[in-house]
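Shown below is the structure under consideration.
Of the protein chains in this complex, all but one are displayed in their positions.
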Amino acid sequence: MLDYIQGYLSSNLTPGQAGNVFWVTVYILIVFGGISVAVIAMNWLERKALAHFQVRLGPMRVGPHGLLQPIADAIKLLTKEDIIPSGADTFVFWIAPLIILCAAFTVYIVVPFGPTHAITDLNIGILFMLGVASLSVLGIVMAGWASNSHYPLIGALRSSAQMVSYEVAMGMAVVSAILMTSLHGLGMYGVAAKSTGTGTLSMIEIVKMQQEQQVWFLFKFFPLGLIAFAIFAIAMVAETNRAPFDLPEAESELTAGFHTEYSGLRWSLFMLGEYAAMIAVSSIAVTLWLGGWMRPFPHWLAGETWDLVFSLFPGLTFLGLAAIAFIGVARMPKHPYFKIQTAGLGGFGAVLGLIGVVLFVPLVRDRIQDIYWFAAKVAVFMYLYIWYRATWPRYRFDQLMKVGWKVLLPIAIGVLILTAILGVVL
Amino acid sequence: MAPITTLHYLVAAAALFVLGVIGVLTRRNVVIILMSIELILNAVNLNLVAFSRLYGLHGQIFSIFVITDAAAEAAVGLGILIAFFRNKETVNVDEVDLLKW
Partner (left out) sequence: MQPVATTFFFYLLSGLAILGGALVITRRNPVHSALALIMTLLAQAGLYLMLYAPFVAGVQIILYAGGIMVLFLFVIMLVNIEKAQKQEQFNKQWLVGIAAAAALGVLFVLVYMKGKALFPERALQLPEQSNTQEIAVLLYGQYMFAFEIASLLLLVAIIGAVVMAKKRI
């Protein structure tokens, strides 16, 4: 038994590929916990960042600087009354948020946090991710239908039409990135080595191809990778029903669209599924175009010293966050009512500093590298999501559909054809 | 338990096929009949993929084409259903009798 557990540690495969059920379960629990913590942090960050964009402060009272606000929200949602509208189809009403949640979380079994840090590595990795992400459309349609009310039905129809339309453009952009995995050669235009002609759909192999070709696919065939990434970045915002494509769930337009009739725990399942889907499609974008777990400039700034410099980044990030917390402590009002908040913020800063110091230990430093760079890139995308929501007005529904079919799809097909031509010619 | 042979998969596919045939022959709602047709196509696909494990990848390619055909047929069938529903306000197959005297 013990060497079943130990036996995996010396292999260099993902636990799914090695067939080790114990470590697969451990990884699944770690990923599940990590995504839940990320969703909670994202909830807090969204409210604070939106507030700061709108020149106000956001939640400040629940914990120091509102840090305990998500927990208060969770307690409120859990204790709300569970209302089911009369005439609603109870079974379908109950199962719709579960479908969205399961679809959003099942995607994570192929997300590559490192060359061996994934739950498993399917041969059809990216196909699986796109397919399971498209199952959430079913949940939305069922949620709108089962609510037996006008606004949810219209919201559900609009939302699913939007998601299905942008899935097509997303798929085309993904195909052009997959095409680049088979077009070997070094650097931006790939002229040094010849193509083997065998690409791959597996997520870990895609990042390894970027490593071999010494270029992020964002910069490969110069404008084409960038345009494909831009199409995917726009389509993924529409796919997750976020601003500026959030007409189906906008409060001023449709009284919250397909989740109008859901209250309490069921609504929180929808939000959990939405944030998890956001992180999932961001990790697709990071894997396909932004080099996955690779640190910046692995080939231009190569060598022992640069490796050391870049390996200090995780610790420095956490120490920086701790420094921000301590600056917040210094700026707290010196009133006796604020003693607990000041102490709380100081404690939080101390915990962050401790994590930062632990991440400097060489043993931890080497192993945390890949996961850190992947998480950092996904975090940039999460911040971009919040930025979009704060900055841009909503698209009207017909404008939304026009952009999806008449603008993104032709450009995506054009990029695909040009990538294929450049790959064969160069 | 005995190891799972190809015969097990064929029996499962046959059961799905028979269920689909019952659905097509006994239900009155057009949408349910179309879904039973999808069940039949799925049973055929399972058969093809089960045999392709023994005889090479051709079965899997055939099943990809069957899935493509099923998508096209579902789209056209549902289009016909919508067109008919606009005329006669019913989804009952028994009432599709416009050509009767």
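Labels for the chains are A and B, by order of writing; each one numbers its residues from 1.
Basically, a residue touches a chain if its C-beta (ideal position, glycine included) is under 8 Å from a C-beta of that chain, and two chains touch if they have at least 3 such contacts.
Fair warning: this is a prediction, and the values are worked out from it, not measured in the lab.
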| item | value |
| --- | --- |
| Residue, one of A:I100, A:V141 or A:L352, that touches the chain absent here | A:V141 |
| Residue in contact with the excluded chain [from A:V26, A:V62 or A:I95] | A:I95 |
| Residues of chain B (touch criterion as defined above) contacting the omitted chain | 1, 3-12, 14-23, 25-29, 31-32, 34-36, 38-39, 42, 45-46, 49-55, 57-58, 60-61, 63-65, 67-76, 78-83, 85-86, 89-94 |
| Absent-chain interface as seen on chain A, which is shown | 17-19, 21, 89, 91-92, 95, 122-124, 127-128, 130-132, 134-135, 137-138, 141-142, 145-146, 153, 157, 160, 164, 198-201 |
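As a working rule, only the chains that are shown with their structure count from here on.
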| item | value |
| --- | --- |
| Whole-Å gap separating chain A and chain B, where each centre is the average of the chain's CA atoms | 37 |
